[in-house]
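The complex appears here minus one protein chain, its other protein chains still in place.
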């Protein structure tokens, strides 16, 4: 297990913080680390800040993430990684679509030629919508408390897909599914970062698998074509115990 | 365990053969390998030939060495190594003193500026006395069947130690002891290769130790000064079981 | 890394073919229980990469979430895991067997329980799902002799194996634990099994000295990978020599040499687990290719000729 002293904790909202720490290790956008909070658990978290002083941006959902955002400067961060296949770097105009805490792993991709669609349940859950070039972000909320009222896919309405060289997206699977269905025939290059339960992070426990591919080693990023060929995507996944459930039905 | 097909077996005498085999590994004069003869045992044997086609020269004393000299071209040689601290390379005139099969490990040191003292119990046991420059070898046998009748140390009589830049010697401990006593005040640089029981070859079993130094890792070559400081040299050693015996008394 | 598709047909079949407990295998490599075998699609993918058969994750009677992560500690030369027997329960596993079986290759159902009756019920279900055999994971905690495992009680092992053999049509494989004083006694207790599987993981623990506590949420775990290879070789050799039973070797295999070592110690087939972490799925193709080459060079005409040759 690697450990590093936390250099800074920036509270972004009630339940979301960015934790910075020194880690002299090459890593790329889309990769993640397994963060261990002794006594609380170990969870996969994307690197939201690359470079020598790395960062993660964590939203508290439960035991481990809650314990994590309570960490303070000077405390140790325990983790292993970096793991996973990064997003492919593509030159040109990027469309970046993030739902909820899914924006965390997309942050390093944002540049002056990016346009963003940032979606969340409600205004206070919006993440990193302020990091896009002025005028180049579409905000969408379920409850309409900010931006368009609707789903992430609705943020696509005003945009011409042909204007973009690549689309990167990360968020809940049903959000990605609706985006996939909308863009699959457009011919635009796209990569999505998927989410599943991840217990080991190293390709052996099978908790994160989709269609025989382990998110932790062969993903979490996959191309549009790869995802379109998956029988399980948007349809079914295994729970913590390994029970197969159907998405959207529970 | 490394293995290599034997490329050649050269019979040097009734009970001594040189076995050649390909092994692409840097090694230096004075180093040895642990040769495993499946079913017969594992024994330390000096490298008598360096370069890409290595060689060992083995005299049969017992079970393992006897099985070894019976090996034929095309059979596999099993071994591990190279082990041990090599002789220090010294430019200039060398005096090389070998007793019995002790000459095997000295062979790679012989060059056109060397003089040899080759000692053995009897004529047929002499090894590599024919590899020195013409006229530059003194032969000594216990029984006088060839050369001077006497011990290796007697071969020193006609020689001026000051003529040599370095002395290298290998042979039975009591032979080395008498040489040490004869040359220790001469000021000539000297290194001896010692012999003890060697069971592991990697510095853990303690069977080859002398004064706390393991022949297999810190030797088998030692400088005159190192040897002169040893309380056990020429005095005492442990048997296979670890029983301390006094040399020359058993 | 990457979304690799795989390897075409293997052409080593004739030389690599083997048989274990009456099951024909196109090569001696199987996926070990607990590694990428919870989801049917994952098993399919492993079979595509060259495994001749897969063993499922160990399945019990009721659904279990397993332990909270950390459930693995990657080490220099191995891995400690404490997954905690997470499984959907036997009722929820039919679908996965069905998906994996669509490959046409043998899918072996691993089961765990703490009594003979429980093992029997699970085994009958596996049989009804189409499993080619059942593998008994005898390493779960044992209620009667707490602290130890089901597999360390010879009487219980004999009872379980005996009952299953009397009621099942498919072969029964008994997977033994290395955490016992006398493995031969256990192997003899499992004598009625069609084959023995050796070894499960070796009990171990890792402490993080900066966190000042064990890393695994369960504290204790099982060591697998290269670190235990020579422990496994010893168990296979000893049990083969003392019982002559058919054996499937498992523990630390990641190269053809490891596989050959296990076969020469007495294994008719071998399983691979942890090497999926260190080598990726390509390990099946690589080991098959290198093993076939080794066998040809060394003059073996089939796996059978190699089984147990080192045992004296």
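Each chain carries a letter (A, B and C) given by its place in the written order, and its residues are counted from 1.
Going forward, contacts are C-beta pairs under 8 Å (C-beta built on N, C-alpha and C of every residue); 3 or more make two chains touch, one makes a residue touch a chain.
Predicted model, so just to flag it, every value in this text is computed and none were measured.
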Where the missing chain makes contact, among the chains that are shown: B, C
Option touching the unshown chain, where B:111, B:181 or B:211 are the choices: B:211
Options B:80, B:93, B:123 or B:136, residue touching the unrepresented chain: B:80
Chain B residues touching the omitted chain (full complex): 1, 3, 34, 36, 38-39, 41-43, 63, 76, 78, 80, 85, 199-207, 209-214, 217-218, 222-223, 226, 231-232, 238-244
Those residues of chain C which, in the complete complex, touch the missing chain: 75-78, 80, 147-148, 152, 179-182, 184, 202-207, 209-210, 212-214, 219-220, 223, 226-228, 230-231, 233-234, 237-238, 257, 260-261, 264-265, 294, 298, 309-310, 312
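Assume only the chains that are shown with their structure count from here on.
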Centre-of-Cα separation between chain B and chain A, whole angstrom: 67
Distance from chain C to chain B - Cα centre to Cα centre, in angstrom: 51
Centre-of-Cα separation between chain C and chain A, whole angstrom: 35
